[in-house]
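Written below as structure tokens is the structure these notes are about.
What follows is an incomplete set of chains from the complex, kept in their original frame.
In this document, chain identifiers A, B and C correspond to the written order of the chains, with residue numbering beginning at 1 in each.
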Amino acid sequence: MSSNPPDWRQRLHLFLFDPHTPSGRLLEIFWIITTLTSVLTLFIESAEPHSVAVKLTEPSFFLLLEYIFTLLFTLEYLLRLYTSPRPLRYAVSFYGIIDLITTLPLYIFWLWPDIALRYMMALRLLRVLRLLRLIKLLRYMGSANVLWDSLVSARKKLFLFFGGVMILLCLFGGLMYVIEGPEHGFTSLPVSLYWAVVTMTTVGYGDITPHTPMGRMISSVLILLGYSLIAIPTGVMSSYMTDVMQRNRHRRRCSECKISGHDDDATFCKRCGGALEDKTNQAGIKPA
Amino acid sequence: MSSNPPDWRQRLHLFLFDPHTPSGRLLEIFWIITTLTSVLTLFIESAEPHSVAVKLTEPSFFLLLEYIFTLLFTLEYLLRLYTSPRPLRYAVSFYGIIDLITTLPLYIFWLWPDIALRYMMALRLLRVLRLLRLIKLLRYMGSANVLWDSLVSARKKLFLFFGGVMILLCLFGGLMYVIEGPEHGFTSLPVSLYWAVVTMTTVGYGDITPHTPMGRMISSVLILLGYSLIAIPTGVMSSYMTDVMQRNRHRRRCSECKISGHDDDATFCKRCGGALEDKTNQAGIKPA
Amino acid sequence: MSSNPPDWRQRLHLFLFDPHTPSGRLLEIFWIITTLTSVLTLFIESAEPHSVAVKLTEPSFFLLLEYIFTLLFTLEYLLRLYTSPRPLRYAVSFYGIIDLITTLPLYIFWLWPDIALRYMMALRLLRVLRLLRLIKLLRYMGSANVLWDSLVSARKKLFLFFGGVMILLCLFGGLMYVIEGPEHGFTSLPVSLYWAVVTMTTVGYGDITPHTPMGRMISSVLILLGYSLIAIPTGVMSSYMTDVMQRNRHRRRCSECKISGHDDDATFCKRCGGALEDKTNQAGIKPA
């Protein structure tokens, strides 16, 4: 059973991508650093906007780096595809699609070398495709944590809150559309809604501002509403997090003396020093 | 007793508008979707501001849609009026007036076809009347929730807080009116108050800004006050929500084993699996 | 003892200014309304900035109103001075000085009628003196509440927080002064500090903005710091308020069955319906 191909593939998968093996943990750090370097390079390259088109045709330091990154991420994609227990399922999964898309820009440029030279928009799009590599990082961030638990517990209240806020924004936007009108920048309902969002959330660009006394009064009301309404989601999150943290404290027990009440980040029992039970069993694939 | 008109009307009311019956729940979803589509149409229509007047006179896709929506909402209004146990009370209620007003724009346009062509303001007003359909959604949002309970419990403290904030805003606005004066945009006390609101709530449009060193110093003080005072309503809401959630947890009991301490969103007892008592008895009209 | 003048004055004081007597409570409402009307009048008057100087010389509706308000507040000041147990102490107290100052503007104008006509700044100052009437309202807001208790308990932590924020603001302001320099609006250290305050607190007027890539990077760091540091005072206030509310709940006992644990706004015992002990003994002057 241990010599048939699937098992060998599984071993390679554990070796390369399982964060519970030493090699997997090291490679995880390698991929995080590679991804961050790749995105950083993209930012530096993009900071010199005048010579962008040239940069992809003429040999340059940035092009060399992009060759290396594309090679590495293509290798990663093929290895993940090959070692995955269900290759097709990986290929159509969220991370599978992201892994594929973020290797494409250079290949697209090879196939249609003129596209980036002709259409500036296409060049910008190819760049942003490379930016999506950041999403690969989410894989390593873990999702079973207090932040996520609190958000999920509070989803109904937060949804209700945002429903109410959206209605308020539409009504105030509409009111200002009537009062200020196109002559003061409120040219249409969507523009007025954009103004309401920018105002109520205290962003305040200043590209559209009220000019009539009535408009300024209504703006002030909307602003004070936004200033105080922020207390509601904050209060919701605070109370849910306090709640989730207290529950976590009671959920974990010492495997030796069976007492609970340990801190969220404790690994050993505070009374007898025994190991604490794991919060979630993240074992994944069982050893063969 | 089951054949006299009022009872038949009551049955129709239960069938159409009571969310506790299957038909009522389906129609609730229908009205929510209709309302949202109607408002979305309005936004798209308003995004092309140049041909607005024409749109209502010439046959167009948007006009056709508006005919359908007006027909639907008129029908809803008449049905609600007819099936209501107290028609007059519904007609003068908040939702009754909203239901009526939001069906009017097209009728107004039919009666005075010239009004929208002559006065742009009237056209904008007719549009915003249609926007009020969003308020109809509040009917379906439910009001007996933790958010509302916390707001009501905290109303005294929040009122005190806003009283204090208003006094601060007036005083700082007045101070800046003296220091900066009309030559830097602080033309009157209301304008200075508007500036104070925009500044203290960290909106910061930038349409009126201090230019003298003294004015900038006082602005900085007001800004830092606003930045830190937001902690007060947030703290109030957090503490009240933590409180309301803990009380809710102790309020609901299992109908079988009578223990309390269940989560806010639990429907069954965590120990014996029995049904939990309902938080609020929302039965409404008893079956005949 | 009940016929000598001081006692009679005391009775008048109780009758006029003690909120525990029915007459005092009615007059309290009268003074609140008068003050708010007076300030509202001032705002409306100031909204027409062109004819201000004329308004004080020619008979007008606003001038008539100001005569009435000045008369009322002068009467209030004299009555408070006369009925106060210690007139001198009242005269030099905070509220005594505010009461006096806010009656002055019209008298100053009578004494030096030319001042407001010649110096616009003097006119604005006279107006803002009238605005100080808002401070009189603080007298009726009460100070022994949870908001104030929490602020006092948290004062050390909030002071430490603001010390740290001030140091951060100065350092970032200084850094931007070096990097951006006078050519991008950072003309001096105070101006850079003003920019840092406006930026870190997320006000963002946009009158001074970074233009160099380095300056924009440092701004982004300062902005993200400001965005997250706001969590500290909010967290402090939330935890102190939760604490103060829990303590209050245990502090008040039923005078009948002696149990504690009542809600903050409860007036009667939740178990036996007996009256709860008062939080603070605000009796003031004992009956003669």
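As a working rule, contacts are C-beta pairs under 8 Å (C-beta built on N, C-alpha and C of every residue); 3 or more make two chains touch, one makes a residue touch a chain.
Since the model is a prediction, treat every value here as computed from it, not as a measurement.
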{"item": "Subunit number of the complete homomer, 3 shown here", "value": "4"}
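Note that in this section only the chains that are shown with their structure count from here on.
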{"item": "Greatest separation from subunit A - chain, by CA centre", "value": "C"}
{"item": "Same or different residue numbers at the subunit A/subunit B copy interface, by half rule", "value": "different"}
{"item": "Distance between chain centroids, defined by C-alpha means - subunit A, subunit B (Å)", "value": "31"}
{"item": "Where subunit B touches two or more other chains, by residue", "value": "190, 193, 202-206, 226, 230, 234, 236, 238, 242"}
{"item": "Subunit A to subunit C touching residues, read off their complex", "value": "47, 202-206, 213, 234, 238"}
{"item": "Of subunit B, residues touching subunit A in the complex", "value": "39, 42-43, 46-49, 120-121, 124-125, 127-128, 131-132, 134-135, 137-138, 141-142, 145-147, 150-151, 158, 162, 165, 190-191, 193-194, 197-198, 201-207, 226, 230, 233-234, 236-238, 240-242, 245, 265"}
{"item": "Subunit B partner contacts - residues on subunit A that touch it in the complex", "value": "153, 156-157, 160-161, 163-164, 167, 170-171, 174-175, 177-178, 181-182, 187-190, 193, 199, 202-206, 209, 213, 216-217, 219-220, 223-224, 226-228, 230-232, 234-236, 238-239, 242-243"}
